[in-house]
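Take this structure, written in structure tokens, and hold onto it; I'll ask about it next.
Of the protein chains in this complex, all but one are displayed in their positions.
Then we have chain A:
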Amino acid sequence: MRHPADPDDPEHPAAPGVRPYLRNTGPGVRYQPEPPPAPSPGPPPGSSGPPPGEQTTSLRPFVLTSGRVDGLDPNIGLETQVSSHPGALSARLSPEQRAIVHLCGEPLSVAEISARLRLHLGVTRILVGDLRAAGHLDVHVLENDFPDPETIMRVIRGLRSIS
């Protein structure tokens, strides 16, 4: 027979004064938070933010950009081609910047960088601008705002040849 005040006995809870989470907790059993809910496509309706216990796996965008939310170079467009400088790989860079440098060994568009690294487009543009300023990337800015007729003719011929 257990002692009436045995904390292991759910029928006879510990004396008042023992905080609730210490009751019903036998030796060797540590307090554990509720297990995270089964993965669901989205947070349950009515809740804001991630459900309690769920680990967020990505940083907030402004952390990646050192707090900046603007200062975008308007010349860095979605289709703008970006390529890494040799030697940029040995520089000290954040993981995201390093990933961009790795990816741009061959010229790649800003939109593709964003999609492949699953980085927000605005964040990608800021990071690309930073890497360019630091001399790690070439950003190939076009001189003309609107393509010339010869370029358009080449696109037309190229598309026509698609069957």
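The working rule: a contact is a pair of C-beta atoms (placed from the backbone, for glycine too) under 8 Å apart; a residue touches a chain by one contact, two chains touch by 3 or more; residues count from 1.
FYI, contacts and distances are computed from a predicted model.
Student: Determine which name in "Anaerobic sulfatase-maturating enzyme", "Transketolase C-terminal domain-containing protein", "Cytochrome c oxidase subunit 1" or "ATP-binding protein" the UniProt entry assigns to the undisplayed chain of the complex.
Tutor: "ATP-binding protein"
Student: Applying the definition given at the start, please give the residues of chain A touching the unseen chain.
Tutor: 57-59, 74, 77-81, 83-89, 95-96, 98-99, 101-103, 105-107, 109, 111-112, 114-118, 120-122, 124, 140, 142, 145-149, 151-156, 158-160, 162-163
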